[in-house]
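This is the structure I want to talk about, given as structure tokens.
Omission of a single protein chain aside, the complex is shown with its protein chains in their original locations.
Which chain is which? They are A and B, in the order written, and residues in each are numbered from 1.
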Amino acid sequence: MNPQAIIDGLVSGSTIGLGAIGLTLTYSILRFANFTHGDFLAWGAYLTLTVAGVLGGLAAGLGAPVYPFSFGWGLPLAILGGVVLTVTLALGLDRILFGRLRARGADAIIIVMASFGASMALRSLLEFIFTAKPAYFTKALQIANPLGFGMRATPDQLLVIGLTLLLVLALHLVVTHSATGRAMRAVSENPSLAGVYGIDVGKVIRVTWIIGAGMACIAGVMAGLLVQIRPYMGFDLLLPLFAAAILGGIGSIPGAMLGGLIIGLAEAFAVQIIGAEWRAAISFVILVLVLMLRPQGIFGQRGA
Amino acid sequence: MTALSLTDLRAGYDRDLPIVKGVSFTIEEGEAVCILGPNGAGKSTMIKAIAGLVPCFGGQVQLDDMDITGLPSHTLVRKGMGFVPQTENIFTRLTILENLQIAAQLLPRQARAGRIEAMLEMFPDLGSRPRELAGALSGGQRQMLAAARALLNEPRVLMLDEPSAGLSPKLVAQVFDTLRRISDAGVTLVLVEQNVRAALGLTDRALVLVDGRLAHDGPAADLHDGKLLGDLFLGHRAAEAGA
Partner (left out) sequence: MELVAYAAFFLTIAMTYAIISLGLNVQWGQTGLFNVGIAGFVGLGAYVSAALTTPDAVERIGGFELPIAVGWLAALVAGGVLALGVGLLTLRMRSDYLAITTFGIAVALQLVFQNAESLTGGAFGMAFIPRPFAGLQGQAFAFNMVNLVLTAAVVGAVYLLLEHLLRSPWGRALRAVREDEVAAQALGKNPVLLRLQAFALGGSIMALAGAVQAHFIGFIAPGNYLPMMTFQVWAMLIVGGSGNNRGAVLGAVLVWAIWALSGALISEIFPAGQQARAASLQIVVIGVMLCVILLWRPQGILPEVRSVSRHLGRRTKDK
């Protein structure tokens, strides 16, 4: 077996984990499985690409790659813009769709269905605007440097892994130690009691969308940077995202990250053993195993 | 001065099927009032409607002079209303301290630590292990934490939904002892209770709700012999409603 699978798995697992964080948070706090979450990744990537294009038009130097990476200062700047726009998209969708259904007291499953409809619409809208042709953040080629033990990684890949770990650690600290994090955990346990405690549940919901959509955008950019940007990229990641969130335990940020890494690694090894064409089935197999053996996931509470 | 008043309040889960069918009363500042009634009379729904957890379809709720009808529950805490639900009234997956910290978030920054400290002192059972998960507490201790959380914000009106439910007689006495101290400190107390004897011992005034309407409003002492209460519960004296 080729040890390179470890690096490949960690890299794609980082993207999945980061994306799954938003999914697990909206799942535990808003209490529905959000099928549009994958499309937040895709929209995040395209919006960032658009901002990068505008920035590149303003100042050509921003596009020049900064050694050793394949992209220039324009990309980190563009990500800021992309995050803001993706968050706006998520908050807007909550305002016109999910929030209204919540206010009406609709069953969670109706909101899931609405998210399914919205996901189809959002994805096809991307296809209409940007066409199905893949797009790229950079045309620069990168050499993978040897890391020892027969593994190689490009600087971009190492940056993705490092940045992901940093973001997850920061988020974990926020949720476990800040007042906002306490309020989020409280709402996820019992929203109506949270109101009795004086928590503005609407505000907690907005914070949840901001974190979830923000992370989704960054995950989408990472996936776009390492592979390519396609309108269907988010949809193709949806099953791995759900599998990671459930494997890690709904509501757990470290769980989502760990779940993402496990799925990334499992996919990478499966590609070597049974072939790349079966890659997408791995998440499904893991999902079924988790549901059979430990439905609450690694860090999940029973009955949660 | 009036602390809480209801005017023809109608509330419930379905507009076509109100559970509270037009209730009016006024509670003065510092009073301790208990709300009695048979199962399904709408006591719990009424208190939740006041607390902003159940939709109001008509009428008015006033806290002091403010109209608070239909305001979301979280805004009422700042206005001086405390509510302790009957069950699931603490966050079991958070620590005791975190439960109090959430409530303290509404206070000015410099006051928070002091108020939490005061509550932990007032309830020594909680003070001895603030970093434990609240889910590990016993039934009586949970009620204490729930009360401590509500008191932390120094409410002028404190409403409790069956604080004695599921507790042993010894713990009931302990809980009511605590409530008496709260009442003595000048807090207006509104209590929904099934445990009539314990409730009447604590409060000055009793409201009896039958089928979503007020069937009796008078001094708690009137109900001590149980005869009147029995009649009211069975609906024999419903005609005297609104006294």
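Quick note on the criterion: a residue touches a chain if its C-beta (ideal position, glycine included) is under 8 Å from a C-beta of that chain, and two chains touch if they have at least 3 such contacts.
Everything numeric here is computed off the predicted structure, so don't read it as measured data.
Peer 1: Given the contact definition stated above, which residue among A:59, A:80, A:132 or A:173 touches the chain not shown here?
Peer 2: A:132
Peer 1: Which of A:113, A:161 or A:298 sits in contact with the chain that's absent?
Peer 2: Residue touching the chain left out of view: A:113.
Peer 1: If you put the missing chain back, which residues of chain A would it touch?
Peer 2: Against the left-out chain, chain A lists 32-33, 35, 97, 100-101, 105-110, 112-114, 116-125, 127-128, 131-132, 235, 238-239, 242-243, 246, 277-278, 280-281, 283-284, 287-288, 291-292, 295.
Everything below uses one rule, namely that only the chains that are shown with their structure count from here on.
Peer 1: Could you grab the centroid distance between chain A and chain B? Build each centroid from C-alpha atoms only and quote it in angstrom.
Peer 2: Roughly 43 Å, centre to centre.
Peer 1: Touching chain B in the complex: which residues of chain A?
Peer 2: Within the complex, chain A touches chain B at residues 179, 182-183, 185-186, 189-190, 192-201, 301.
Peer 1: Quick one: in the complex, what on chain B touches chain A?
Peer 2: Per the stated touch rule, the residues are 51-53, 72-74, 77-78, 83-85, 88-94, 98-99, 101-103, 105-106, 149, 153.
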